[in-house]
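Only one protein chain is missing from this complex, and each of the others stays in its spot.
Which chain is which? They are A and B, in the order written, and residues in each are numbered from 1.
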Amino acid sequence: MFVRNCWYVAGWDNDVGDEGFLSRTIINVPLVFWRDAAGKVIALEDRCCHRGAKLSMGRKENGGDCVRCMYHGLVFDRTGQCISAPAQDRLPPQAKVRSFPIVESHRWIWIWMGNPDRADESLIPDTRWLDHPEWRSQDGYLHYDVNYLLIADNLLDFSHLPFLHPTTVGGSTDYASVLPKVERGERGVRLTKWVKGTQPPAYSAKYANYPEGALVDRWMYYDFLAPGVLLMDSGMMPAGTGGNVEHRESALAFRGCQALTPETETSTHYFFAHPHNFLIDRPEVTKEIHAGIVHAFEEDRQMITSQQQNIELDPSFKMVPLGIDAALSQFRWVVDKLIREEQPS
Amino acid sequence: MFVRNCWYVAGWDNDVGDEGFLSRTIINVPLVFWRDAAGKVIALEDRCCHRGAKLSMGRKENGGDCVRCMYHGLVFDRTGQCISAPAQDRLPPQAKVRSFPIVESHRWIWIWMGNPDRADESLIPDTRWLDHPEWRSQDGYLHYDVNYLLIADNLLDFSHLPFLHPTTVGGSTDYASVLPKVERGERGVRLTKWVKGTQPPAYSAKYANYPEGALVDRWMYYDFLAPGVLLMDSGMMPAGTGGNVEHRESALAFRGCQALTPETETSTHYFFAHPHNFLIDRPEVTKEIHAGIVHAFEEDRQMITSQQQNIELDPSFKMVPLGIDAALSQFRWVVDKLIREEQPS
Partner (left out) sequence: MFVRNCWYVAGWDNDVGDEGFLSRTIINVPLVFWRDAAGKVIALEDRCCHRGAKLSMGRKENGGDCVRCMYHGLVFDRTGQCISAPAQDRLPPQAKVRSFPIVESHRWIWIWMGNPDRADESLIPDTRWLDHPEWRSQDGYLHYDVNYLLIADNLLDFSHLPFLHPTTVGGSTDYASVLPKVERGERGVRLTKWVKGTQPPAYSAKYANYPEGALVDRWMYYDFLAPGVLLMDSGMMPAGTGGNVEHRESALAFRGCQALTPETETSTHYFFAHPHNFLIDRPEVTKEIHAGIVHAFEEDRQMITSQQQNIELDPSFKMVPLGIDAALSQFRWVVDKLIREEQPS
């Protein structure tokens, strides 16, 4: 069961080039993406209504306004309607495939998987840091063989940072002992947390001009929006200066953007970047920060994949909730509510 | 569900050599094949009645009249009866494995998977072109990870030729706009089609002495017999001379022989050859024609495998029928009827 009436990240904008097609499955629906002559992304179901072949194995026609299935030659327009088929004068009205609302915004391609009439662009999260001239980041993608909610759990409980990521984004274990403030909204949760007088995390400590061994105040403000977009304002400043995120003198700040897009019940697309606004004229800094994040996310992937395997060994396994799970419990409540609301009454 | 009372192609004659065994699964039944001293092919269930071991891991005895299971030493005669077991004076009557009627005919080994009493050799399709001195071809085999009916669909609708196989067997797209005449018989369908004044297909055009760029008349007469044997008379002649398949002056003709043998519900053996009767003293021509066919069949395999994957993503997917599907709708009707007739009433 997935939320359908919501925007999912379908890919980085350059995943869909001017030539050819991108074939990607989202919440069990095979999709074909391409750009029309004007460069606008089109998304149709990647399963010909005739015999189920992949349209992404076909070819663009009419300057990119149409796709022709190269199995039997049916042509579909950008709305998914079949407009031509060999030896067929009258096309049956059900000869069509689903089309999906698409919006490109700040480097990401967003797709609405539910009722197109309800596609509300104002719900698209703001990821302006991905293409802002004063911020720098590299594009990240990981494929996970787990249910997306296990990754959401991970991103909703950063008390795991000092344990799982000691050499990158972790810092000292006192970081785990401060619980974030958790606020539940209509479509997600907001977490805010300050940890004062703590060790700086290894992956960014070297870019601050703080004295060797100096402690820092770390902040983390983020929204996690159902079903899976994380927008985070995080960073550190010299110990004793923290507490108010508006005052950022001598701060080192990041605006992490991450998106979980379920592929199937047991696999997930994971898009991410970690923009920073310091040393932006030094590409090697951006590269190193990205490498540190990728290293940490690979640690996550191994741990979460072991979780999935353990759950598959005993599907009746019941998790024991702890205080650190407040955010993820609230988030799962939101997801369940959204799914429930979509069911026919 | 498979048709059982029918002849399936079990293999090319040289798949079963004088030495050793062939192990091959057909409609979910593991089978062992070997040749007796006289060279006759024997087929038994490849699953010892004692503990289920593969007889094909055993050894021939009594000059090939028997097979000994090399797990515990049971010996089976050519009828599948166990005639000896260690430390066992009286063998229980149920100590036997199934045996299957086998007929070798024109390079193919045919097996009857249903009631042996109903095995009617007159039902074996005629593939004389596979070993006729005036025809030449190479042996082909492909393994598919799809249900055999998806491949049958492909072979029953050649309107896909110009789209999926433009560089080999395709020709121009007008070929797709002429629907074949479809006649349903007791055990299959017959398709006949002439396309006049069309482009010759690339894989054979070079062997005709027609002027550069000249159009041709193409014919295609074939029987598709349940569950999966295709016998085709096809070819081309200079444009304006076609219409009567009996008059073949300046024609270039083929007698394609193809057989689909289900391995399991989601995998299929595919045997094929494409005999020609021109330039038969030039082996490189036979080789080139075969290579063109193999290239085209690999295009089919990729497309049909994508179909299977799309159907598995949504088993409730309903195909939208078009006019070009007449033959395959009729054929599926025949297969369903044969299966229904085999059910106990």
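By our rule, a residue touches a chain if its C-beta (ideal position, glycine included) is under 8 Å from a C-beta of that chain, and two chains touch if they have at least 3 such contacts.
Nothing here was measured: the structure is a model prediction, and the numbers come from that model.
The missing chain, though absent from the display, is touched by one residue of A:M1, A:A37 or A:M319; that residue is A:M319. Among B:W12, B:Y71, B:Y207 or B:Y221, only B:Y71 touches the chain that is left out of the view. When the missing chain is restored to the complex, the residue among A:N115, A:S177 or A:S250 that touches it is A:S177.
Interface residues of subunit B facing the missing partner chain: 25, 28-30, 46-47, 49-54, 57, 68-74, 85-88, 92, 94-95, 264. The chain not displayed touches subunit A at residues 153, 157, 159-160, 162-164, 173, 176-179, 302-303, 306-307, 310-311, 313-314, 317, 319-320, 322-324.
By definition in this document, only the chains that are shown with their structure count from here on.
Remark: subunit A and subunit B have CA centroids separated by 48 Å (rounded to whole angstrom).
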